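Just one protein chain is left out here, and the rest sit where they should.
Coming up: chain A.
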Amino acid sequence: MIMVKISPKNIAEAVYLATEGKSGAHLEEVLKRSVKILADRRMLGKGDEMLQALQKIIDKKEGIVRLKITTAGNMSASERKKLEEEIKEQYKAEKVISEYFEKEELLGGMRVEVEDELLDTTYRNRLENLEKFLIQAR
């Protein structure tokens, strides 16, 4: 018998398919069984990874884009809205979920993270690039 290693991602996909379109007692039953499988296979420790994978699957199916923005100062509500609209258009998303952070050390500009893509226009990053450029020019 070939033992295939099951990854948290595989389980997340299975859970998603099993719960799709279900609600109430049905949904509860499916979730209970999913947790039982995790316990039987001694994979409860991988619960977090599985939940993250499930979140990614749901986001993808529902067209949700998660955004992380870090700036030196506070952004106004209108600026935030404009940025979210642009991201929504660029990633052709149904919905944008944003998280905003403030870090004074960035000096200015902003750092936008979408999944594994990063756009860094902060002054700190520009200064670091200038430093590298000047060292290379030597």
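One rule holds for everything that comes next: a residue touches a chain if its C-beta (ideal position, glycine included) is under 8 Å from a C-beta of that chain, and two chains touch if they have at least 3 such contacts; residues count from 1.
Definition applied: contacts and distances are computed from a predicted model.
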item	value
Chain not present in the shown complex, as UniProt names it (candidates "Glycine reductase", "SMC-Scp complex subunit ScpB", "ATP synthase subunit alpha" or "WD40-like Beta Propeller Repeat")	"ATP synthase subunit alpha"
Residue of A:L17, A:V35 or A:L119 in touch with the missing chain, whole complex considered	A:L119
Hidden partner chain, residues of chain A it touches	7, 9, 113, 115-121, 126, 129-130, 133-134, 137-138
